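With one protein chain held back, the other chains of the complex are shown just where they sit.
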Amino acid sequence: MVMFKAAFVREWRLLARQKADWLNPLMFFLIVLTLFPLGIGAKPNLLAEIAPGIIWIAALLSVLLGAERLFKDDYRQGVLEQLVAAEQPMLAYVLAKIVSSWCSTALPLLLMSPLIALLLGLDSAAWLAVFLTLLLGTPLLNLLASLGAALTLSADKGGILLALLILPLYIPLLIFASAAVDQASLGLDYSAQLAVLGAMLCLSLALVPLAVLKALKLNVG
Amino acid sequence: MFKWLDPYAKPETLYRICGLWFPWLMTAAVATLLLGNLWGLAFTPPDYQQGDSYRIIHIHVPSAIWSMGAYSSMAIAAFIALVWQVKAAQWAVGAIAPIGAVFTVIALFTGAAWGKPMWGTWWVWDARLTSQLILLFLYLGVIALAGAFADRQTGAKASALLAVVGVVNLPIIHFSVEWWNTLHQGATITKFAKPSIDASMLWPLLISILAFGLILAALTCLRLKTAILENEQHRPWVRQLAVSLAATPAKGSIAKSVTKEEV
Amino acid sequence: MRAVFSKSSADPVFTASNLCCVRQDRILFEAVNLHLAAGQLLQIGGKNGAGKSSLLRILAGLAQPDDGIVLWNEQPLADSDFSQHLCFIGHLSGIQPQLTALEHLEFWQASFGLKPADGYEVLAVLGLAGLEDIPCQLLSAGQQRRVSLARLWLTDRSLWILDEPFTALDQSAIVLLQRKFTEHLAQGGGIILTTHQPLTQHFPAAQLLELAYRW
Partner (left out) sequence: MPELNFSSWSAFFSMGGYGLFVWLSYGVTFTLLGLLWWFSQTGHRQLLKELAAKQARELRVQQQLQKQSAQEQS
């Protein structure tokens, strides 16, 4: 717990001093969202129909964009090897990293979701669905992205490889999240999809941090 | 669990075993493949609905089955490698991955070539084809990760971990794609009826499935041999092996040296 | 306050036998044996590229040897409580340029499981008074090294494994660090380090392990 707090505070200080790290993915998200209507056409019906897919694809790309830096500095500067060598509570460190990355990349998305709904012509029911799926789904995005970041930590071309490894794993999330928003915009019940998202989140909360830990150790060794 | 095995003797013995099995497995694989495919191509009656196009089944189904089979065996090897730190299992992951990827490509391509006359289009977002495509992405991820590190050991371990993560995800991906497919199923796509296959058609199919399994086993042996040599190249037994094989050069290199002397 | 290093000071508590390391298919070293008892210092020497850092990483349990075994209290590293006695400082400083020296100390104390101590005092001892709360990227290489070495003043761990601790330090800092070493050894701790600096003058009992550069 002490370690979690220390690592979390440290991470917040770093984020406060390197604003580009979390601001750039956010701007990327907004720009991608604007590109879709420009590319496909801004007919309100069409936009509302493809909005769930657009929002989710933009969200997972922006999370991926910010993921690479997650452990990179700590690896390059030797912080990780010291943590591994001294067998300090690494799991707390990993969790602190994931939580702070969620706070810096996904929380702003949640806060921006009314704006997004406005831009893409979603009604309030669909917006609520976007909000709820983002709430349940983005932690999953961050968990898997941190796994990708840990796996490719010492690889030569980490960035693009990270996307290659993790994007296929996002498919179930994408399917269920956009289906929920779809259902909501038709005025149907989407609690089943939310339940599936919740189940996937629980499963990955239990397993992914352990895999991240293992990946970090083998990249440092 | 395997710690009692002498770390020296093990890769060497494994290398010998693979070398011993490979020719037999490969011969059996080629024989069964020819038997199954020729039988299926020339000696079975055509399907009453699909005509002769169904004969693609003799490569499509075996490659699809073994693309999954290869992934599961890769994941089992990866699990053993991670939990019990068995190096040979770690190398097996890298040896199986390209074979599985090729099987997946074959299954995808033959699926498309079968779909064209049946569905009128090369590609449909059918649940099975889509999961197969995602399986290919997973394979490519494992292969790409294995080759991305300056240190080969790190690459092997990382790709083993990814293979295990992938196998946990595979059922989830499969079911979500299946569910998505029922949701978005277009009216134009007619699925195949449940196969009630005649015995005369079943035998060549079973033989072809066996053949693809044998191909997987044989090529795994061959690639594992290479991986063992690559990772154990500083050991005395590998050095001796390389020297003894270099002392008896292949025909091509003799011809080359002769022409050089003549010039 | 200090963790007990050994039952009787004469027994080696840390031994490595027949270590072999292969990097990029080149044998860096093989058949390396070493042992360390309480109060001893072991210096590992050798040319650049001889494998000093790789050996240290193996000794610290970060990397696995390709052959041989490292024992702590007669137990393999992974099965022992070794990591709770180890303070490892590699050739990477572990300094995050955006954070201040004090913030680094705070994080290290938490990660060593220590109670917060007075960071100002430690930094003053290291000659960093007045530089405690400015980002480390504004410090010189030698000052950053001092911040990084502040861990030795914070930790209560008994075995120190240090990769080139004297790099970038000026004479006064070197003397300071050597005095810290003497103090640590006198308390029954052990030190393994790599350096090109001759140490036998200050530590007559130091063992020297020379790694040969090999093909």
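Note that the chains take the letters A, B and C in the order they are written out, and that residue 1 is the start of every chain.
What we mean here is this: a residue touches a chain if its C-beta (ideal position, glycine included) is under 8 Å from a C-beta of that chain, and two chains touch if they have at least 3 such contacts.
None of the values given here were measured: they were computed from a predicted structure.
Engineer: Out of B:113, B:133 or B:210, which is the one that touches the chain we can't see?
Structural biologist: B:113
Engineer: Of the residues listed, B:65, B:143, B:167 or B:241, which one is in contact with the missing chain?
Structural biologist: B:241
Engineer: So which bits of chain B touch the chain we can't see?
Structural biologist: Missing-chain contacts on chain B: residues 37, 39, 41-46, 51-53, 55-56, 59-60, 63, 98-99, 102, 105-106, 109-110, 113-114, 116-117, 200, 215, 219, 222-223, 225-226, 229-230, 233, 238-239, 241-243, 245-246, 250.
One rule holds in what follows: only the chains that are shown with their structure count from here on.
Engineer: Looking at C-alpha means, what's the farthest chain from chain A?
Structural biologist: Ranked by distance of C-alpha centres from chain A, the top chain is C.
Engineer: Hey, which pair has more contacts between C-betas, A-B or B-C?
Structural biologist: Between B-C and A-B, contacts are more numerous in A-B.
Engineer: Based only on mean CA positions, could you tell me how far chain A sits from chain C in angstrom?
Structural biologist: Once rounded, the distance between the two centres reads 38 Å.
Engineer: Would you kindly tell me how far, in whole Å, the mean C-alpha position of chain B lies from that of chain A?
Structural biologist: 33
Engineer: Using mean C-alpha positions as chain centres, tell me how far chain B is from chain C in Å, no decimals.
Structural biologist: Spacing between the chain centres: roughly 47 Å.
Engineer: If you look at chain A, which of its residues touch at least two other chains?
Structural biologist: 221
Engineer: By the touch rule stated above, which residues of chain B touch at least two different other chains?
Structural biologist: Residues 150-151 of chain B touch two or more partner chains.
Engineer: Given the complex with chain B, which residues does chain C contribute to the contact?
Structural biologist: 22-27, 66-67
Engineer: Quick check: in the complex, which residue numbers of chain A touch chain B?
Structural biologist: 147, 151-152, 154-158, 161, 164-165, 167-169, 171-172, 175-176, 179, 200, 207, 211, 214-215, 218-219, 221
Engineer: Could you pull out which chain A residues touch chain C in their complex?
Structural biologist: 2-3, 5-7, 9-10, 13-14, 17-18, 73-74, 76-79, 81-89, 93, 220-221
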